[in-house]
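Missing here: one protein chain of the complex. Every other protein chain is in place.
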Amino acid sequence: MSKPQSPTPESDSAEPSYRDIPGTYVFDGARCQRGYVLNMFCMSLTQESNRDAFRSNPSDYLDQWDLTPDQRESIEKRQWLRMLELGGNVYYTFKLAAFDGMTFRHLAAGMTGVTIEEFAEMMTTGGRPIEGNRSRAAQRAPEGNESPSHG
Amino acid sequence: MSKPQSPTPESDSAEPSYRDIPGTYVFDGARCQRGYVLNMFCMSLTQESNRDAFRSNPSDYLDQWDLTPDQRESIEKRQWLRMLELGGNVYYTFKLAAFDGMTFRHLAAGMTGVTIEEFAEMMTTGGRPIEGNRSRAAQRAPEGNESPSHG
Amino acid sequence: MAEIFAGIGTSHVPAVGAAMDAGKDRDPIWAPYFDKIEGARNWMAEAKPDVCIIVYNDHASAFSLELIPTFVIGTAPSFVPADEGFGRRQVPDVEGYPELAWHMAESLILDEFDMTIANQMDVDHGLTVPLSVMYGQPTTWPCRVIPICVNVVQYPPPTGNRCFNLGRAIHRAVQSFHSDERVAIFGTGGLSHQLQGERAGLINAEYDNAFLDRIVTEPEAQAKVTHTEYMREAGSEGIEMVMWLVMRGAMNPVVKEVFRATHIPTSNTSNGLLILENSAER
Partner (left out) sequence: MAEIFAGIGTSHVPAVGAAMDAGKDRDPIWAPYFDKIEGARNWMAEAKPDVCIIVYNDHASAFSLELIPTFVIGTAPSFVPADEGFGRRQVPDVEGYPELAWHMAESLILDEFDMTIANQMDVDHGLTVPLSVMYGQPTTWPCRVIPICVNVVQYPPPTGNRCFNLGRAIHRAVQSFHSDERVAIFGTGGLSHQLQGERAGLINAEYDNAFLDRIVTEPEAQAKVTHTEYMREAGSEGIEMVMWLVMRGAMNPVVKEVFRATHIPTSNTSNGLLILENSAER
């Protein structure tokens, strides 16, 4: 699969074409429904008084939110990628990361399973390349010239 | 001025044509800016706890709102028409009227300076007629065949 | 595909809901109105829509002047009656339909309507009174509801033309949904009334009747009517009538009028109720 040189309109209807993008959790209606409570919990941490309450008693504070057991565990264990799988949106989960004193780079390292140093090194050397990271279908294709790439 | 038999598009630009409608306070941007605090005070009365606070100490409760002296007086004296002149919107001022146990008919009677019985009588006999109530310009015209009418 | 098979135009006068809630609908002052709408309730009991899309406006209940959205679509699983200043209306909670509502939201936005999506929202008399008008007093509402909330309180509301085109886009959105459910769409508000100012109490029955005729047979011409004309002829709150154009736009070009009633007044309002079914031709 060769790289498209000029933008080719793709249909946004039916089975959404964005599902083909690898390693990407597009925050559509289905995810928004699934993650609503998880994200609203994260959002609550933009208020100082809520940050204080969560800091002083995390378990009591989490009890106030109607999270699924999986979602609650993902929060307690800071499983950043799993939060996305359970409907989290990165701008919301970042509120929790910021609560922990993390930056977006820390969060990205957490989601991609590398150290912050490794992630920083990838970014300062040009970031994760687009080649090999465009399409799930191409990654599965036997030719393999869109195989996963990690920078 | 004869009654338009079919709708004639009017421009909504420049000096707005709606300013010609008599006895009508179109809630445009200028009014919204002027009445923002007054209306948000009224809005606060949709919460039971705020109604309780306003009931038990009206003056203290009003102190919390950055009202102009005129606006505050219009609220304290329940000058319903004056509230509109000062930027009030009827759906908001109705929150205050409802707080007082009034209906929209009571409020309308209050704004038009008639008794509730007189207002009810006008409504049950067909309401305020459109003839004579279409246009300020026509009301001012010497022919006078659009003179104010009160049903 | 899901299908919009009927359009219902109705006023949403709070006093009508209050009369029912207080058990006063058989009182002499209210009986004539409720007698007139019995045919509509019978039609509804027969038609049994699976889903009702209700186009209405919020009256400083869920929204305030802090944030004024032009078009809102409610995607929540349920909607609670709002406290409009004297406690919540004692009617059942409204069951939503998140899957269809999200499908519509995505379709409408990609169709270039700038919707606001509400995942949580109280609903006021603008939505609950039309349910009471059509269904009476069941213990649960017999349909799922998708609220479409239109700003008509802050000037300027969306134009009549924009409302009509939103209806058309809603038609496309519903038609592309995977279920085979039958959908009714309500356009609510109006007819002529003015709640404010020295002109409060205005009623213009002639204009209202012409509006009802034109909504049925000449909706595209009606969609061109300006805000100033509505406010002048039908009263400042008569501008709510633009919401009927959303309903009409979601129906086929040719429709069959199956019910019409008018009553003057309920509270301060010229009350109208109209039911349209799609004709075979589209």
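Labels A, B and C are assigned to the chains in the order they are written; within every chain, residues are numbered from 1.
Basically, a residue touches a chain if its C-beta (ideal position, glycine included) is under 8 Å from a C-beta of that chain, and two chains touch if they have at least 3 such contacts.
All values derive from a computational prediction rather than experimental measurement.
Touching the missing chain, out of C:Ala118, C:Ile146, C:Val242 or C:Val255, is residue C:Ala118.
Mapped onto chain C, the footprint of the missing chain covers residues 65-72, 106, 109-110, 112-121, 154-159, 161-162, 165. Mapped onto chain B, the interface with the missing chain covers residues 12-13, 28-30, 32-33, 36.
Seen from chain A, the chain kept out of the figure touches residues 4, 7-12, 16-18, 20-29, 32, 36, 39-40, 42-43, 45-48, 51, 81, 84, 89-92, 94-95, 98-99, 103-105, 107-108, 111-112, 119, 122-124, 126-130, 133-135, 151.
What we mean here is this: only the chains that are shown with their structure count from here on.
The fewest steps needed to get from chain A to chain B, moving only between touching chains, is 2. Chain centres here are C-alpha means, and the one lying farthest from chain C is A.
Chain A and chain B have centres, each the mean of its CA atoms, that are 51 Å apart. Counting partner chains per residue, chain A shows two or more touched chains at no residue at all. Multi-chain contact residues, meaning those touching two or more other chains, do not occur anywhere in chain C.
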